[in-house]
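As you look at this complex, bear in mind that one protein chain is not there, while each of the others sits in place.
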């Protein structure tokens, strides 16, 4: 199984008054990783909309927080594909502190393939499914 | 069972290029509701820190998205207490479109009581537990 | 001269590791105040788009920070109209700590009236100009 990894340095605005990354920002890190994953596979949200007429709205989001992340920490976010259904994909994320290798957070995002016109769930384009398959976790 | 409700009007910055509220912002709406709930019970995060020497870090966050929310929609967020453990509380949230009463999103936040000094989980102060109990869902 | 005032309670996510409101969030407070001002005048961004076919993109933003704002502080944001040009409006903002009446920040936003179709600057609809005039500062 392949996985996709990217690095994110914690910026000042990511932190809150507890001097750690605000919990909601991990979801932004997940999505940024998903964007870079697509970029790496050779496409992006906008191209998917234009080419296939579909959006990828999120229908479920989950995160467990293990350790705090602080300003300027370098986080390594690892994405794998947990499940590919006909009309939905579940992405799994692991966030590690790059310096210590400790797991900071783990979570997932489930996205559906939705027609931009009707808003209804539609099949994920074959071309995209094929690119996701190598990243499917066991 | 009591519940706590608050209204949040969707602002422009809450939306994204799909012209709906960005999924990560629902976690901010959850936390804002939790803050107003505490406010309503007569305390706030800062006072808890000062009085009891504890933070309330989040250890788990979850959300299911049912319908999109748009700019200027008035959302009614309802909080109930799902579970009170010795050192943790699980808050449940339901987000409805105030105008249509449709459920927009549902989710939860699990927060632990952590010593500000040691960082370790500690018992939730009795005084707080007593105030939360009436909001415990069946 | 009339002014429009609204209250904003500082939420946890508004703060950063210096335990004060992140400077960029004041611009979000300005815009939220502008939205509530329009709401109060009986319209909103979306209705302006639909009725007049115009957006109100920001062309300039400025803020001076005088005092820090902290978690749970109640801020009073006051909006007045600094200037009405044919195709642009400059809004002035004063942010006070509600409890102490101290000025926290002062700034402005200049917005233009832009055709949604062409993207070009166009005259602000007369109907809107008339509603803004009473708020014009001397």
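Letters A, B and C mark the chains in the order given here, with residues in each chain numbered from 1 onward.
As a convention for this text, a residue touches a chain if its C-beta (ideal position, glycine included) is under 8 Å from a C-beta of that chain, and two chains touch if they have at least 3 such contacts.
Keep in mind that what you see is a predicted model, and the values were worked out from it rather than measured.
Looking at the complex as a whole, the chain kept out of the display touches A, B, C.
Screening A:5, A:32 or A:67 against the full complex identifies A:32 as the residue touching the chain left out. The chain that is not drawn here is touched, among residues C:27, C:71 or C:93, by C:27.
Checked against the hidden chain, the listed residues B:4, B:71 or B:108 yield one contact partner: B:71.
Among B:6, B:24, B:80 or B:113, only B:24 touches the chain left out of the display. Residues touching the missing chain, restricted to subunit A, are 9, 11-13, 28, 31-32, 35-36, 39, 44-46, 70-72 (touch as defined at the top). Even with one chain removed from view, subunit B keeps its contact list with that chain: residues 12-13, 15-17, 19-20, 22, 24, 70-71.
Although one chain is not displayed, subunit C still touches it through residues 18, 20, 23-25, 27-28, 31, 55, 57-65, 68.
To be clear about the criterion, only the chains that are shown with their structure count from here on.
Where subunit B touches subunit C, over half of the residue numbers in use are shared by the two copies, so each contributes mostly the same positions. Note: centroid distance subunit A to subunit B, computed from Cα atoms, is 23 Å. Of all residues in subunit C, those touching 2 or more other chains are 12-13, 70-71, listed in ascending order.
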